[in-house]
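First comes the structure, then the notes that go with it.
All protein chains of the complex are present and in place, except for one that has been dropped.
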Amino acid sequence: MFDLLSLKILIFTPVLAAIIIASPLFGTNFIYIRRFAKTCGTIHFLYSLLFIVFYNFGVESFYDEIMIFGSGWLEKLGINAAFGLDGLTVLLAPLTSFIFLISLIVSKTMIRTKHKMYYSLMFILLSTVLGVFCSKDMFLFLIFWEAELIPLYFLISEWGSCNCKHSAMKYLLYIFCGSIFLSVAMIGLFFYGYLSNGELSASIDFLRVSMTDGIFPVFLKKLLFFGFFTGFAVKLPIIPFHIWFTDSQSDSATPISMVLSAIIINTGAYGIIRFNLDLFPELFIKYSPFIMIFAVINIIWASLAAFKQNDIKKTIAYYSISQMGLFLLGLSSLNKIGLDGAIFIMLSHSFISAGLFLITGLIYQVAKTKTLQELSGLGEFMPILMLFAYVINFAAVAVPLTIAFPGQLLVFLGAFSSDCSIEPLAKICSFIAILIMLLAASYIFKLFHKIFCTSQFYSTKKYHDVSGHRLMCIAVICFCIILFGCFPDSLMSIYNNFTESLLEILRV
Amino acid sequence: MDLLIFEIKNIFLPETIIIIAALFNILLSLFFGKNAYKFSERLTLVSIIISLASLSFGISHCGYTIFSENFIQTNFTIIMKVLILLGAIFTVLLSQNISKKLKNQAFEYHSILLISIFASMCLVSSNDFIPLFISLEILSVTSSLLIAFWNKYKPKEAALKFIINSAVATGFLLLGISYMYGISGELNFSLLNINYYSQDTSLLFGISSVLIIIGLTCQLGCMPFQRFVPDIYQGSPYPIAAYLSVVPKLAGFGILARIIGTLMYDTPILQFVISFAALYTIAYGLIGGIRQTDIKRFLAYSSVSHCGFMLLSLSIFSNYGVSSFIYYALVYLFMNFGVWAAAIIFVNCSGTDNIKDYRGIFYIRPYYTVAFLICLISLAGLPPSSGFLSKLYLFIALTRLDVSGLPILIPASLLTVIAVFLYFNIISLMFDRTPKNNCIIPAQHMNTKIVVYFCTLMILLTFFFANKIIALSMFASIGI
Partner (left out) sequence: MDFLSDIGIYHFLILSLSLFLIGLFGVAVSKHILKILISLEIMFSAATLNVATFAVYSDETHFKGGILALFIIVLSVIHIIIATAITINIFKFKQTANIENIGELKG
């Protein structure tokens, strides 16, 4: 009855930690709060690694349900609080925990006020994101999806700079609007599952079965598909819904930007795979040319916009958007190579954008400015930071032996050889994408060159180089980037079965 | 005589206890001196708790009608009475300040409150148009007396607006009742149920139903009588505004649910009318509340929008509709009393009604602000509060098990986005960095604090244990 390795513990212990932090137990002694938070984060990350170790490949495991008084949570309505892991989420959950741990360690010097509130909100956010990844029930997914809104709203608006309140409100309104589309589509799907099968249940497996067996009018399927897609399109920023992302990134504190870009975007990407691809395969195949066009627009727009930015954080935000465009390109290619590459990009982009924002944060701490015009010549004083920055730089432009290379290579191969309905479109799109990614090389190189290499008149100021915990964080990220770049198969073999089962669904 | 005692003992006991307590309140005011308001409070509280306990006598006698078929007891009425009595307990707890200032008149205040509660309970369980009309009149008269109790000017104006509004609504209600009486010659719900309406009278039946619904919407604060609700709440004292926003509304919705369930379930055109009114009310409440600077008006607009949602849940003429209404009503009770109690605490220590004075209150009193935050999040409809579940249940019930509910579902769900924006204006103010006033919340407002924390706790509990409550509401909706 009580397993040692259960998802309930994984998801709800951060909430427990948040309550302990928020209670009067700690007073305002932020040193103890910080240490407690870091310890909890480390234990949680190690615990989540155990899930990979004990994962049965090919079989959905760790299925867990919350029972209240012997019956499901909302059994009358067919909603059960069911959690489970499969090939993709068993990688995403430890990744989430890892990025949160890094941002908790880094926030030692970057967060200077209201520690109690910050750490408890971070843990609540961790719990809700893990709930999104691990839930096996549609409405439970929705509950955790919407529950992400509140902690992140407070995190953005409290510790940000200049326009943070407006950006936080923009974030809230955009995402909530998207999730309204999502909830209406979910309710529609819920009832069609009921009509075609006679049983009221919101579990995703049940819905997948009823979608394939049931008789749905095609018009309604299209409506539901668009509802789901809009909801996720706002989260995984697809141009033109990306405004909340760039504004929130430029206005929030560094650890929060890391989490926002590395994890929250991934929830949108995961949602597209879980709902749009899994439940509506024929429609996805039919609309894959459009998705490919969206992907290419993402890449082009983001890369071109990143050139003109003065703010470093906005540049990196646009880089994230273009990576998500690549992800969509890989998804819409509909073959194994493309899907593998897309998921790999989902993972690699987390590391790289976390690293990029971390470097930005470190620079901001030292030089107290984020605008590109005022920063130059830091390489003289901070050689170690420059070293790691250039490692991440090369990773961002997908140099081989870094983590981004296998993903991008597979995506381009898959997109080029995809058998979508409009034949030349695939080839043209992938060609454009490759060209634009070359541009990506140039704007990131330009960014770091300006920051580190040009020598200017800042010789009177003395900057300290990174040391201590900051050095450790950035070193760990770079190490992971190089490690998974050299051995990408270690990650790919875990989600291999998942992609194969997705392809089965697509072919059928 | 035996029958009378039987009926009173088994079914009418809660109302009897309340009326006896009201009479005692008036009687005892002759014997007590100046500082006896505490006795009046305790008497009222004890009597409400006893009548809540005595509701259990009626559970086994469901389906019985008493007083020659004028009142009925079903599962639905028992649950509505429980909600009404809970609301009454909260009101008495919150009016501690007022009764202290009223000194000797506190007896009269509590007795009028008790009569109002009596009228609400009778309204919910009435089975005939005559007791419906009488209870509605008593309810509106006593509510306006409660509003006008204070010795300043604003309550009087608010009471005037309230009573003129309710008189016009009663006029419409009476016209509708008379036409209904004219069609069938019967005033009793169980006898009106027999559908012998021919083709000639169905139009008149529809018109009279619409008139009756218009007449009831004044109590509900919905269209077409929603324009004066913010003024009324702004003028009345805080505990009375809290009471008005919950108890008469629950009673009105209860009787509307009963009327719809017994009389109107066959006419689909009424569904359209009610849903249109509900959507208009929701839009009015949400859009009107955006630019408010006074906390009472803000909470009034938010309660108008929530009543619109409850009306929308009643417009689904099915079991799911009524059961989603019961769940929404329960959550609404706790949410509303939570926010009003929090507003009372704040106004007691800082003395202003303005929303802008809530700036930075998190740094002065964090726990109180977190409780207020949870109530506001529940009003906005975000997880992990039960406001989200109630709206989700409402949307699920709106689809009516096929696609015909979609034209109503989509505007309703789009309007909830405005709700989030509305409440997060206040939330972002509360957590702002610079507190503008030194609001030291004194420690003696024990009753109000009890209400705030209890309501917050219930909001979270009804989220986690929603299954039992939804099962209960589905059970109650069957025997309407």
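We call the chains A and B, going by the order they appear; numbering starts again at 1 in every chain.
Everything below uses one rule, namely that contacts are C-beta pairs under 8 Å (C-beta built on N, C-alpha and C of every residue); 3 or more make two chains touch, one makes a residue touch a chain.
Bear in mind the structure is a predicted one, so any value in this text is a computation, not a measurement.
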Task: Interface partners of the hidden chain - shown chains only, full complex considered - done: B
Task: Option touching the unshown chain, where B:S56, B:S178 or B:N354 are the choices - done: B:S178
- [ ] Decide which residue listed in B:E15, B:D231 or B:D357 touches the omitted chain of the complex.
- [x] B:D231
Open item on the list: List every residue of subunit B that touches the chain not included in the displayed model.
Closed with: 129-130, 133-134, 137, 140-141, 144-145, 148, 153-154, 156-161, 163-164, 166-168, 170-171, 174-175, 177-179, 181-182, 185-187, 230-231, 234-235, 294, 297
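Following the convention adopted for this analysis, only the chains that are shown with their structure count from here on.
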Open item on the list: On a C-alpha centroid basis, what's the spacing between subunit A and subunit B, in Å?
Closed with: 44
Task: subunit B - residues contacting subunit A, complex - done: 377, 382-384, 388-389, 392-393, 395-396, 399, 401-403, 406, 409-410, 413-414, 416-417, 420-421, 424, 428, 431, 464-468, 470-471, 474
Task: subunit B partner contacts - residues on subunit A that touch it in the complex - done: 68-69, 71-77, 139, 142-144, 146-147, 149-150, 153-154, 157-158, 165, 168-169, 172-173, 176-177, 180, 183-184, 187-188, 190-191, 194-195, 220
